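Incomplete set of chains, arranged as in the complex.
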Amino acid sequence: MYNDMLKNIISSALREDIGYGDITSNLCIDSNMMAEAIFLAKNTGIISGIEVVKEVFRQVDENVLVDFQVKNGQRVNKGDIIGQVKGTARSLLAGERVALNFLQHLSGIATKTAGLKDMANDSSVKIVDTRKTTPNLRVLEKEAVRHGGGVNHRFSLDDGILIKDNHIKGAGGIGKAILLAQKSAPHTLKIEVEVSDLAGVKEALEYEADVILLDNMDLEMMAEAVKLIDGKALVEASGNMADKDLQAIAKIGVNIISIGGLTNSVESMDISMKFK
Amino acid sequence: MYNDMLKNIISSALREDIGYGDITSNLCIDSNMMAEAIFLAKNTGIISGIEVVKEVFRQVDENVLVDFQVKNGQRVNKGDIIGQVKGTARSLLAGERVALNFLQHLSGIATKTAGLKDMANDSSVKIVDTRKTTPNLRVLEKEAVRHGGGVNHRFSLDDGILIKDNHIKGAGGIGKAILLAQKSAPHTLKIEVEVSDLAGVKEALEYEADVILLDNMDLEMMAEAVKLIDGKALVEASGNMADKDLQAIAKIGVNIISIGGLTNSVESMDISMKFK
């Protein structure tokens, strides 16, 4: 359950960062001293992670008040105040680093997703994530992709069928692999198959794959493939997409562009927590 | 305990990625089919995460053989074979994504650290990480920093004293904060204080701080500060260091340069797992 996962991710992150306790604050700051701080955008970007920040401070000290001016998925500009926290100085300091680590990372993902979506410049193509996520943060990162305007691919190996080159080798061919999947797959799942040339496209079509993934094709071959498929299956394009001309790819008529870099090569968005 | 932590991080990462089981492989690939694959560097970089990859496959299936040609911290070039795995095709596919997600991310950190260390071009200055790490992966990321030639700052709030601006406000001044810390701190810890101007440097010196952190100073002020300190405390420089002239900073005589971007804005190293 999402809620429960969030709580566990955060409690272990706090345990990791705080350990037995914040020695410096305990030594230097009176336990009753109150403080306020703001979250300040130091770049333009798309915010993600607001409910994470709230849960961080709730776990540190349920008397801390957290209030956000913006919503997840909203664009902010450099200098904008995103939200504020109020509570004992010790509690604010205890939660600060973990809250920021999440907020900066998730907003970084949302910002990158939105940027690539803008580049594709075509509302009908979906910018989609992959399983190339940070271990143990997938549920949050996939949500950040949605906040940036992207769409999610399968969450894990148990909730989608994607037949790749190694499965094809193992099964003895594209057609055979598709047949095996069709025979016993849960009837709730579509069958997607990865191909890297036009022969593959044709075989996938012949065996009625539901989705065809064009892996690492150049623009010309991709265009040919889309023409062959002609609406008889969904088309996904993949392979270092962050470095390619997404607008051109979108124009060809691909339905889905999936990009590992949305989640595995992310620059943190620069956000600071400043005490008043 | 590090070993135990590693196992837990990996088992939850596998649970996250595999869920109830790898449907595609179970449908398309015979359970007895054997396979071999290599880990291939597709860029130049420094490897980190070898023991993680081993543990991933050990947890998936203890009969998988994993063998690495290189060691953590070793530089590889584009096209180099890093290692290989051998086992049932299903087990290799079940572990592939998690293994690569760790290996690419950690090698990305090691590579970035080594790059910045080269830039500083001075063996006496230490390139140091921060607490700006990915939640729940700190222990691995700090190790990757060491593989890249960096050194670790404190791990968590309980194992180091770093008096920052908010602690100073709370205590009523730099000197007061240092005195409070000296009074009751565990005698095994040094006292570090963050200052942002030369007055701060002087006060920190007067109260005998063990380490002085120069935050966001320009090169000139930093040089002045180092002169004032004159060996009476360790000197750490911090504040968007990844974008600055590290060689110049090193030349001034700073002992330590700490950089959040070592761990929070990392490009994954491009490594693939290719079936033979």
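Going in written order, the chains are labelled A and B, and every chain counts its residues from 1.
To be clear about the criterion, a residue touches a chain if its C-beta (ideal position, glycine included) is under 8 Å from a C-beta of that chain, and two chains touch if they have at least 3 such contacts.
Just so it is clear, the model here is predicted, and its values are computed rather than measured.
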For this file, with 2 copies placed, note down how many copies the whole complex has.
6
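Just so it is clear, only the chains that are shown with their structure count from here on.
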Per the centroid of Cα atoms for each chain, what is the distance between chain A and chain B, given in Å?
22
Which of the residues in chain A come into contact with chain B in the complex?
9-10, 12-13, 16-25, 27-30, 33, 35, 89, 93-94, 97-98, 100-102, 104-105, 108, 131-139, 155-171, 177, 180-181, 183-186, 189, 261, 264-268, 275
